[in-house]
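A single protein chain has been omitted from the complex, and every remaining protein chain is retained in its original position.
Moving on to chain A:
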Amino acid sequence: MEANALTAASPAVNDPSGTPTRVPVVDYLVLDEQPYIQAQCCNACGALYFDRRNACARCFATEFSPRRLAGTGKVRAFTVVHRAAPNIPAPYMSVVVDLDGGGVIKSNLLGVTDPQQIKAGQRIKLETFTAGVDDDGTEAIAFGYKMDGDEL
């Protein structure tokens, strides 16, 4: 099977100076110098997908191209999780984000657990962090968001 653009775009980052190998926690996170989220964009209608599709779920067209999404956006929905999955520190805030220029994504809002801090239109920006290290010393890099703008 042909490698799809998503996986090809997110190789492990090797640095000869000895810094650890880094891999993105999911392949739609691209670990460039400035990390960014990449979606597959339907060439016909512009619908965005984080995984591979055989045809566009919206318009049924079959051609897609990678598209870099914005690192900023607004909170569309949120929750503060108190009863979390095993091994996940709680409480933490989960957010659904409307990205500037298109795309909706879900991740954590870092450093905030007070629901009163979230107002309609709250602006946020992308942030990456190390989510774990495996036995070979490879770091898994995840993404979340942090508050951006006046509310900081």
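In this section, a residue touches a chain if its C-beta (ideal position, glycine included) is under 8 Å from a C-beta of that chain, and two chains touch if they have at least 3 such contacts; residues count from 1.
Rule of thumb we're sticking to: contacts and distances are computed from a predicted model.
The chain that is not shown carries the UniProt protein name "propanoyl-CoA C-acyltransferase", picked from "Putative DNA-binding domain-containing protein", "Anti-sigma factor antagonist", "propanoyl-CoA C-acyltransferase" or "Tat (Twin-arginine translocation) pathway signal sequence". Of A:41, A:75 or A:147, it is A:75 that touches the chain left out of the display.
Residues 6-7, 10, 23-28, 47-52, 57-58, 75-88, 90-92, 94-96, 102-108, 115, 118-120, 131-132, 134-136, 138, 140, 142-144 of chain A touch the missing chain (whole complex, contact as defined above).
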